[in-house]
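Can you read through this structure? Questions will come right after.
What follows is chain A.
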Amino acid sequence: MLKPALALFRRDLLLAWRQRGGAVPVLGAFVLMVVLFPLALGPDPALLARIAPGIIWVAALLATTITLDHIFASDHADGTLDLLVESPAPLAMHALAKAAAHWLVSGLPMVLLSPLLALMLNLPGHVYGTLMAGLLLGTPTLTLIGTVGGALILGARRGGLLLVLLVVPLYVPVLIFGAGAADAALNGLDAAPGLMFLGALLLVGLALCPLGAAAALRAALT
Partner candidate 1 sequence: MTSDADMPELRAQRPVSLANPTRFFRVANRLLPWLGAATAVLFAVGLYLSLIASPPDYQQSETVRIAYVHVPAAWMALFVYVLMAVASAVGLIWRHQLALMAARAAAPAGLVFTALCLATGSLWGAPMWGTWWEWDARMTSVLVLLFFYLGYVALIDAFDDPARGQLSASILCLVGAVNVPIVKFSVDWFHTLHQGATVFRLDGPTMHASMLAPMLVMAAAFTLLFFVVLLWRMRGLRARARIAAAAATAAAEGA
Partner candidate 2 sequence: MAAEGFDAWLAMGGYAAYVWPAYGLALVALVGLLLWSILGTRALERRAAKLRRTREEEQ
């Protein structure tokens, strides 16, 4: 049951690396969105430190979203998806494998790059740990929710724009708990509740999102 999903996972990583430039485009978008804020709001270090967690979280959320409209599109176009539906392994496992590969080339690089951006935004050092832990727990949930959205919009008119409308409202809890935890740490409060809620969301997402994505993929193929 695991073997086909693992094969799909490896294939997706390889494709991301060879065809889509790996993590470079999504990281570029992530950094650019963060850079826009000091340019718009001015370089006041105190202000930037105050809003840094929120900026980094919103940028990570939007960068994830814009990469997701193609998560199933090429597989849909070349018929891979039809084969996956026919395969004996459950479709939900395949969706999970695709989500994992997607997160490794988009979510994880953003987590690793976030300290650099925090540095540019003058975030105090003691918040780094919470920010990164939150992103580490939160970005996989973003990807998992996004897989459902990416499957729902397969073949839709103006799918990319539609995906933003569908997925961003679903991201609200992740954003609140993630940015909230970092904000709590920034203000010397306990960040643990926010991080725990993020972990809970990740578990719920792991359990439900692959099923939702599988249902949406079946709807796309009927």
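On the choice of candidates, all candidates are chains of the complex that A comes from, given by their letters.
Going forward, contacts are C-beta pairs under 8 Å (C-beta built on N, C-alpha and C of every residue); 3 or more make two chains touch, one makes a residue touch a chain; residues count from 1.
On a predicted model such as this, the values are computed, not experimentally measured, just so you know.
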*Could you sort through 1 or 2 and say which touches chain A in this complex?*
1
*Over in the complex, which chain A residues touch candidate 1? Could you list them?*
148, 152-153, 155-159, 162, 165-166, 168-170, 172-173, 176-177, 180, 183-184, 193, 197, 201, 204, 208, 212, 215-216, 219-220, 222
